[in-house]
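Handing you this structure, nothing more for now.
Of the protein chains in this complex, all but one are displayed in their positions.
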Amino acid sequence: MTNEIEIGRGKRATQAYSLDDVAIVPNRRTRDPKDVSVSWQIDAFQLETPILGAPMDSVMSPATAIQLGRLGGLGVLNLEGLWTRYENPQAILDEIAGLRSESERRSDPKITAKLQKLYGAPIQPELITSRISEIREAGVVVAGSLTPQRTQEHYQTVIDAGVDIFVIRGTTVSAEHVSKTTEPLNLKQFIYELDVPVIVGGAAGYTPAMHLMRTGAAGVLVGFGGGATSTTRRTFGIHSPMASAISDVAAARRDYLEESGGRYVHVIADGGVGSSGDIVKSLAMGADAVMLGAALARAEEAPGQGWHWGIEAAHETSPRGDRVPVGTVAPLEELLFGPSHETTGSSNLVGALRRAMATTGYSTLKEFQRVDVVVSPYEADRF
Amino acid sequence: MTNEIEIGRGKRATQAYSLDDVAIVPNRRTRDPKDVSVSWQIDAFQLETPILGAPMDSVMSPATAIQLGRLGGLGVLNLEGLWTRYENPQAILDEIAGLRSESERRSDPKITAKLQKLYGAPIQPELITSRISEIREAGVVVAGSLTPQRTQEHYQTVIDAGVDIFVIRGTTVSAEHVSKTTEPLNLKQFIYELDVPVIVGGAAGYTPAMHLMRTGAAGVLVGFGGGATSTTRRTFGIHSPMASAISDVAAARRDYLEESGGRYVHVIADGGVGSSGDIVKSLAMGADAVMLGAALARAEEAPGQGWHWGIEAAHETSPRGDRVPVGTVAPLEELLFGPSHETTGSSNLVGALRRAMATTGYSTLKEFQRVDVVVSPYEADRF
Amino acid sequence: MTNEIEIGRGKRATQAYSLDDVAIVPNRRTRDPKDVSVSWQIDAFQLETPILGAPMDSVMSPATAIQLGRLGGLGVLNLEGLWTRYENPQAILDEIAGLRSESERRSDPKITAKLQKLYGAPIQPELITSRISEIREAGVVVAGSLTPQRTQEHYQTVIDAGVDIFVIRGTTVSAEHVSKTTEPLNLKQFIYELDVPVIVGGAAGYTPAMHLMRTGAAGVLVGFGGGATSTTRRTFGIHSPMASAISDVAAARRDYLEESGGRYVHVIADGGVGSSGDIVKSLAMGADAVMLGAALARAEEAPGQGWHWGIEAAHETSPRGDRVPVGTVAPLEELLFGPSHETTGSSNLVGALRRAMATTGYSTLKEFQRVDVVVSPYEADRF
Partner (left out) sequence: MTNEIEIGRGKRATQAYSLDDVAIVPNRRTRDPKDVSVSWQIDAFQLETPILGAPMDSVMSPATAIQLGRLGGLGVLNLEGLWTRYENPQAILDEIAGLRSESERRSDPKITAKLQKLYGAPIQPELITSRISEIREAGVVVAGSLTPQRTQEHYQTVIDAGVDIFVIRGTTVSAEHVSKTTEPLNLKQFIYELDVPVIVGGAAGYTPAMHLMRTGAAGVLVGFGGGATSTTRRTFGIHSPMASAISDVAAARRDYLEESGGRYVHVIADGGVGSSGDIVKSLAMGADAVMLGAALARAEEAPGQGWHWGIEAAHETSPRGDRVPVGTVAPLEELLFGPSHETTGSSNLVGALRRAMATTGYSTLKEFQRVDVVVSPYEADRF
């Protein structure tokens, strides 16, 4: 069945599905969870888990990036966030965690205005250098992110400080940014000249992802990030349900592999992957790895202290995200590997992935992308 | 895929989509928001934004119509509302804003009865003249609205007072109104004889819109107005989801352009366009402009003082709308152009439109009507 | 598009639509509400409105049946309810209205047990006679209902007392009831021998309705009654969404008209028609008339005193309905003809129907069955 829909006589659209719309189903074989491998390799880097920490100040600090790296994941530090704007960001993080809302509404103009003010402080290049050094000295894989808008200005600092993986991450990043007034980043040339692998996104959809793959990126971020915190649909009307987005980008990966004669670009789900079930389903849709925000913001060590927000919540003229409560569940290690005392999919994320793969009979992530899937709207009160 | 559905063996229907059902998606190109034009021209009038103020007493007064005009939009004054029934409508507006409901229900018979009484005062033609003059003297484009039922009686007063654009607006307006007892308005003849351009509606659907276009109208209002306040579906069973309605009328515009040998009739979404995301999606569905009610009723200067209602809420025998709370967000200028401290799409409406167009790679409103769209039901708790 | 669905490899099903799923849409023509006729004729009886009062004790007493008849509708008295079990049912009605629930739940076992006890009193044939006489003496069309189970036992009493229209109404009534232990009612023979027209139901679906039409019935009740009070779906798994049910039965009417060489059997929507919008949509789906429960239970004169229940709520072993609050809105006359001060579709039911027909350009109920319809799930918070 094609998924094209006629909205009216003048417009066609594509039916799209969210992760909540889908579920995986077992088939004829089951497997011992101990025999399942969840390892993942991107470029020269072999990781024990397919989990990236999202470059959001509520999730990744130098310390949590190091810790995640030691636990087998890849922490990505936001190089335009509080850690590169403030010598002592802890005070700012404490202040944000302490903000109390007077209204019942999730969206509170006073908190938004406060975030806008705090993120108005200038980025200090020397802090970029020192934050990266701190991670590097810990001996884990080093990854930091810039937005496309600021990549020109700061990338040399980032490279000189010594990142292993360079992440260019914006709400929407295209391979062809057009501007009459500024010289936009030429992604293809930039990536070609860079010595380190680049992960770039967000993108959603076959065509935009295919164009990003052609820039030479090692990985593409699927989705627009910050699923739990974002209000992009309400403010901009932009939304790309993740199950369909991942599946479309995975198809681009397959076709680009053919087109390029063998270059495998990694597909990383980024946005709205909030529980172990979401991780499972993202990989089932074809992702190679997942970038986690809210799911890691629930760690005891998370800088957000039970709160979670993205940098788009602090945009100076068009804020489109909120500081949302996610709570604190367990230390990061327990969050990833259990044992869990939570039944909501917020703990033992990797154990749950192993068991989901075992229950459906798969032993590697690549094979698991073929798992059977059903569409069935999520019925909240049945859980 | 066709959108025809079999309800049962004896009835077929069309699947229709609301603005909440759809979202736009980026593609291969992004653009600098500064390079985006949101200007709009109807007849001889060049407007900086594609925004009309709905002729509702909670939204448009002579003062806010003037202010909206100065900010690049087009304010439309309801010439059958409080401003032409009362010498001093401010007292009435204060009274309506002060009505307190005893029940938890949104629909309160006492408030309805009060509105019915207040709107029972007779229309005073000299007030039509003076209200229009007030706007005219401010030097902005002047637009006023009558219902089809009262157009015969008052249009000469309106024309003599000097409107630039004449709006005929009812819940449903057809090109062929049939009556055995009264001589209905012959829209085609009326528009032909009038010297000023006419915007007429609401209409929804290809055929009724096509017939309205053939009357010579400069623009057609799509939808039945007052989305936030209307109870037409519950009371009359009538509903026309906006995404499909706009798309159908946009198709009529295209076909009429061909049929008429080049007359471009503007499609204006009117009803249920309550946030910046809704504006974006209305234009993406094919609208040339949007008529805003609730979205502008949230301005500090709005006559409704945080409340919003349409004239159908005061219908003497069949009221079908409520006075609803919309709150007060910011001064009108900030509501339109930011900077915003709101993350719900209620502020920086024009800025959000610019960014949505830039993110999806378009630089003019006309091109933006081709943007890619997905169908994906709105998941409230994901925002 | 066909509406057949594959549930799984072993089962097919039909997609069915509720009244909430659909809405009517205007087309190219509008009409003056004053030119609209809502009159309806069944057998020799010409009625000014297509409204029947449901034989439920919360809705129809002899007094309200008379009043409805005088207002142009057709009241149907339940001849197995409180009025034929008690000399003075008012005391019982007061008792039911006074029952207070200790739980928050709509379903309260204590109230159910009480209803079971109150309805356990025996039917007194002489009360059947006196109640019918009371209505007859008022000079309105007289209609009374029995269940199929008790028709054999009481019909002679009913006929002798002088009903104009005989209603056989059960949750589900088929033309072919099979029993090994009792001799079931032979509907075809029964109707053939009776001198008065018979309305029979509930039925839903083309085939069961077609078989009921072949029994010689003058009208078929579509649906299983008591939409607002029934829990048949939860208890028995039985449910037949009304939009599809009416449309299917309307198709049976059309085909039976052909098969019978011209016998027009009336299709009467019975169940879940709770607002003026629901009335409009039922007729749009092909119904000739509607049988109202909750919608009339909101009258000041209603015996239920703001509460509403069906006899299935008192079934001795398998109760499947609740006493539900519906509130009191206005006197019956105002409920039917306005003027209304309600915006929820609970008042001026006939006025709303007239306006819906006028807005969509129709002047008779029969033509209105052809009105255009869209499928669009009801979005509660948009109203």
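Should a chain be cited, it is by its letter among A, B and C, assigned in written order, with residues numbered from 1 in that chain.
Basically, a contact is a pair of C-beta atoms (placed from the backbone, for glycine too) under 8 Å apart; a residue touches a chain by one contact, two chains touch by 3 or more.
All values derive from a computational prediction rather than experimental measurement.
Student: Among the chains present, which touch the one that was left out?
Tutor: The chain that is not shown touches these displayed chains: A, C.
Student: Can you work out which residue in A:Asn78, A:Gln116 or A:Ser244 touches the chain that's missing from view?
Tutor: The single option touching the absent chain is A:Ser244.
Student: Can you tell me which of C:Ser39, C:Gln90 or C:Thr207 touches the chain that was removed from the display?
Tutor: C:Thr207
Student: Can you list where chain C touches the absent chain?
Tutor: Touching the chain left out of view, chain C contributes residues 1-2, 4-18, 20, 107, 109-110, 112-113, 116, 171-182, 184, 203-205, 207-208, 210-211, 227-228, 230-231, 233-241, 244, 272, 313, 316-322.
Student: In the full complex, which bits of chain A touch the chain not displayed? Write them out.
Tutor: The missing chain touches chain A at positions 1-3, 16-17, 22-32, 34-35, 206, 243-254, 275-281, 284-286, 329, 338-345, 348, 351-352, 355-356, 359-361, 372-376, 378-379, 382-383.
By definition in this document, only the chains that are shown with their structure count from here on.
Student: Chain adjacency by touch: line, ring, star, complete or other shape?
Tutor: Looks like a simple chain-to-chain line, open at both ends.
Student: Could you work out how far chain A has to rotate to sit on chain B, using CA atoms and steps of 5 degrees?
Tutor: 90
Student: With chain centres defined as C-alpha means, what is the inter-centre distance between chain A and chain B in Å?
Tutor: It comes to 39 Å between the two C-alpha centres.
Student: Averaging over Cα atoms per chain, report the distance between chain A and chain C in Å.
Tutor: 55
Student: Enumerate the residues of chain C that touch no fewer than two other chains.
Tutor: Chain C, residues with two or more chain partners: not present.
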